[in-house]
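Of the protein chains in this complex, one is absent; all others appear in place.
Let's turn to chain A:
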């Protein structure tokens, strides 16, 4: 059966509190999930009171401030700090998003920060995405064409054919969408999840690709594809404003189209 409760070793306890420095006037409280594989303890939520006047506007600025100046043991992924690498995907104020694109002032009250939901945690805010990456690898997200490219040029597309890929090539594979999806939580071992299905449709829709049929064959499965229940959390949460639900809907349409 599906698990409706957290396992015993995952129930979250109360952690330490780091109070704001004296004289701080613009204080915001951050409650951050902490878990380390090294001590065998349950996860806790640590409380950090941050003086917003000392840091930049984004949640990532607060995390970097904590790590640099308050608690160097806080562990999280980040790289580009401008929403193109997808490293700092996490659950902020109940919503999966990129810490670098999330303004602190958009969040009312305390800021709760947790790792992406329902993935194994490596440490603190770092989830284990190996399974999700392997699922992406399984749909073979690269151009497959039997026609040789022109010897002196790239493979060409019309303007209209290229436009078909808009809204898909922008995906940065942060997996905010997949980890927001209840179907992916319940059946993530077989359901591919919105991020991977968006990537699959990106190649099905590519005019230069010649293996759309093989790709549809590989997806035609009650769980790999059809575990999508059109809950639409994926589209609502995407920090890049993309629409994975539409891509999944298009795959379902094509599956039907080739049957009748």
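In the analysis below, a contact is a pair of C-beta atoms (placed from the backbone, for glycine too) under 8 Å apart; a residue touches a chain by one contact, two chains touch by 3 or more; residues count from 1.
Note that in this section contacts and distances are computed from a predicted model.
Matching "Succinate dehydrogenase hydrophobic membrane anchor subunit", "Potassium-transporting ATPase KdpC subunit", "MlaE family lipid ABC transporter permease subunit" or "ATP-binding cassette domain-containing protein" against the UniProt entry of the left-out chain gives the name "Succinate dehydrogenase hydrophobic membrane anchor subunit".
The chain not shown here is touched by just one of A:7, A:23 or A:37, and that residue is A:37. Contacts to the hidden chain, counted on chain A, fall at residues 1-2, 37-40, 130-131, 133-135, 137-138, 183, 186-187, 189-190, 217-227, 229, 252, 255-256, 259.
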